[in-house]
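To start, I am sharing the structure in question, which I have written as structure tokens.
Every protein chain except one is present and positioned as in the full complex.
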Amino acid sequence: MTFEYAPAPESRSVVDIAASYGLFIDGEFAEAADGKVFKTVSPATEEVLSEVAQAGEADVDRAVRAARKAFAKWSALPGSERAKYLFRIARIIQERSRELAVLETLDNGKPIKETRDADLPLVAAHFFYYAGWADKLEHAGFGPAPKPLGVAGQVIPWNFPLLMLAWKIAPALATGNTVVLKPAETTPLSALFFADICRQAGLPKGVVNILPGYGDAGAALVAHPDVDKVAFTGSTAVGKEIARTVAGTRKKLTLELGGKGANIVFDDAPIDQAVEGIVNGIFFNQGQVCCAGSRLLVQESVHDELLDSLKRRLTTLRLGDPLDKNTDIGAINSAEQLARITALAEQGEAEGAERWSPACELPTSGYWFAPTLFTNVTQAHTIARDEIFGPVLSVLTFRTPDEAVAKANNTPYGLSAGIWTEKGSRILAVANKLRAGVIWSNTFNKFDPTSPFGGYKESGFGREGGRHGLEAYLDV
Amino acid sequence: MPTSASPAARALADVTASDSALRRFLHGLPGVDAVGLEARAASLGTRSIKTTAKAYAIDLAISMVDLTTLEGADTPGKVRALGAKAVHPDPTDRATPATAAVCVYPDMVAVAKEAVAGSKVKVASVATAFPAGRAPLSVKLADVREAMAAGADEIDMVIDRGAFLAGRYLKVYDEITAVKEACGASARLKVIFETGELSTYDNIRRASWLGMLAGADFIKTSTGKVAVNATPANTLLMLEAVRDFRAQTGVQVGVKPAGGIRTSKDAVKFLVLVNETAGPDWLDNRWFRFGASSLLNDLLMQRQKLATGRYSGPDYVTVD
Partner (left out) sequence: MSDKPEKTERSGRLSVFKTYKLYVGGKFPRSESGRVYEVTDSQGNWLANAPLASRKDARDAVVAARKAFGPWSGATAYNRGQILYRVAEMLEGRREQFVREVAEAEGLSRAQAEAQVDAAIDRWVWYAGWTDKIAQVVGGGNPVAGPFFNLSSPEPTGVVAVLAPQESSFLGLVSVIAPVIATGNTAVVIASERFPLPALSLGEVLATSDLPGGVVNVLSGRTAEIAAPLAAHQDVNAIDLAGADEALAKELEIAAADNLKRVLRPQPVDDAGWSATPGIDRMTAFLETKTVWHPTGSLGASGSSY
């Protein structure tokens, strides 16, 4: 008899999803001007979770006007009062974290283990952190009396819906800006629940406006003439489009875009922890993470040993019902994303890389992709260059530290990198040479509200988190 | 090198050829990042083991208990009661599995042996000047021989932590091989590292390999007599060591966390560590044990809860 884990599903009953949701503008839920709606589904089952109003250009205009109207009072509030609103929000998120974790798992498809242990704690921590800044801005190193910018238009992705909302809204509100935020079309629900949290916190009307919708709504928001600040997290292609849109305007722009992070394993690495770091680096959130360690650069002398360990470890990953507390790998967020991952993996095979996945039964409904490794990958392969944004790891080798650095930097991206070695001086030397905004040495995919996050090169510009994260929302 | 060298040691004969070779080998093992190791152990600790899986795990855990009494105040009466409990842990439910063994001091082996007679329960004896291990080798070997003569099925020896920390790895190795030789073919040898005294995870990994090279049948965390005993992290690390050792030598070695594991919840989490690190081959009391005393009653209460649906209480399990 073997140790089979019985199903351990988190109860859905902690969350009450309404049949339909409106746009959240000026403190009220409202239908879209043109009455359009769209459905949001659970990617694990394709079950329709709710029907959501779909914002269009007219709604964007209404929301921006509401935010502009609210800006005068909100920015004039003493920082200590703004702080208290944010502290309230942080506390309510903590109180409702189980509900929000289940909701996020339903709408996004990621495992409850992650929403419960990573997303939600970080969301609350982020609000708590920036709450404390609101009345201390004059000490932040941006001049004696830093001013907010005005109305922030924010567009966020579907991979960490509520966490990305927190990264955007918390610093914006702390610095006295008002916000119009567009969540991704596949994951609108947690942002709408956040609207309810704003209500519970007594946040003044119009300070936060939430506009579920598609790319056209995001484009309208970015282009709106009364928006002073644009913050976007998403693909590099869209980021470039946004940069063109705001060119020549007064709008301040920060972009947090794609990546092709190199996870570099030297022959003296703490091998078991490196394996965990590699797994965490590429399979956390099904690899749908901009800072994923999607390129494993392993020193040739330990390649076989490491790959054996890694493959053995992958066989223990549990893929399935995201609500099950023992699930390690959940669903891919959408059919569209699944198609992209599938196509790139096929291209990897076509270009001659060697594909491997553990034996893994995929559910019959929903969007699923087995954890996948590619070996014999070179810098010339598409899967070594393009961001896959899925649970697909490309394994490359190197011989010397110089070569490792050269290969790691040989990408237009520059968001994250990992270094595994027990030699301290090598960590510092390599970290110094890597052109990436976040370097994890002997760890990976760690996040904290105090720690600035953001990329070099085509991974975007500006930093979110920490003191640095304030700059994006201040007129400095 | 003793002629009775284990197959593993023969496979890696060159590494035990001298103190310096052994040192080079042990210090060439991959390092351990403490934060990463503890995070992995904690992460496995979040596994949710319910219903049928829990029932399986609890019975398995009971069958893996080395029911232990190692007190200066141990008496024949105490040891007889322990033996009876090991054979029939729950008098109200004879389907409850027996524990793996009872674990006693050498002078109690004969009593224990008699108490478990007719059952499959083994008698394990601590030896080699337990728990400090500060005695001449001749005394340690005499200790082992006495226990063997009294019928011990298993010997739980302590290593010389002083020698280990002083870097005299070959001395530690030679002592283990000598004890292993004294055990002969009839007793399985558990080697206790006292991980709390080795202090670092790197040392625990080195000690694990050292013990396995010297022929240990089990590697065991602790005596239960120091501040830090079995922890999820040090047990995880030792499970990695036995896994890697088998991959390299073909020889399977068991693991025994001892001390500090008191609740069913904890025990189940340790079984998750076993399952997802060393693998299902170790999910058997031949390869994994819990050195514990109070743990058994909690397992029994949980077992009753699963059977009846209501929470049990301390009056419904035996106090021995």
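As written, the chains take the letters A and B, and residue 1 is the first residue of each chain.
In this text, contacts are C-beta pairs under 8 Å (C-beta built on N, C-alpha and C of every residue); 3 or more make two chains touch, one makes a residue touch a chain.
All values derive from a computational prediction rather than experimental measurement.
Enquirer: Give the residue, chosen from A:89, A:106, A:170 or A:257, that touches the chain omitted from the document.
Expert: Only one listed residue reaches the unshown chain, and that is A:257.
Enquirer: For the chain that's not shown, point to the residue among A:32, A:282, A:395 or A:438 touching it.
Expert: A:438
Enquirer: What residues on chain A make contact with the chain left out of this view?
Expert: Interface residues of chain A facing the absent chain: 125, 141, 143, 236, 239-241, 243-244, 247-248, 255, 257, 412, 427, 431, 434, 436-443, 446, 448, 450-454, 456-458, 460-461, 463, 466-468, 476.
Enquirer: Please give every residue of chain B in contact with the chain that is not shown.
Expert: Per the touch rule, chain B residues meeting the hidden chain are 33-36, 38, 41-42, 45, 195-196, 198-201, 203-204, 228, 231-234, 260, 265-266, 269.
Criterion: only the chains that are shown with their structure count from here on.
Enquirer: Would you kindly tell me how far, in whole Å, the mean C-alpha position of chain B lies from that of chain A?
Expert: 44
Enquirer: Which part of chain B faces chain A closely enough to touch in the complex?
Expert: That would be residues 30-33, 35-37, 39-40, 46-54, 56-57, 60, 240, 247, 271-272, 275-276, 280, 283 of chain B.
Enquirer: Using the touch definition up top, name the residues of chain A that touch chain B in the complex.
Expert: That would be residues 1-8, 113, 117, 268-273, 276-277, 308, 316, 325-326, 422, 442-443 of chain A.
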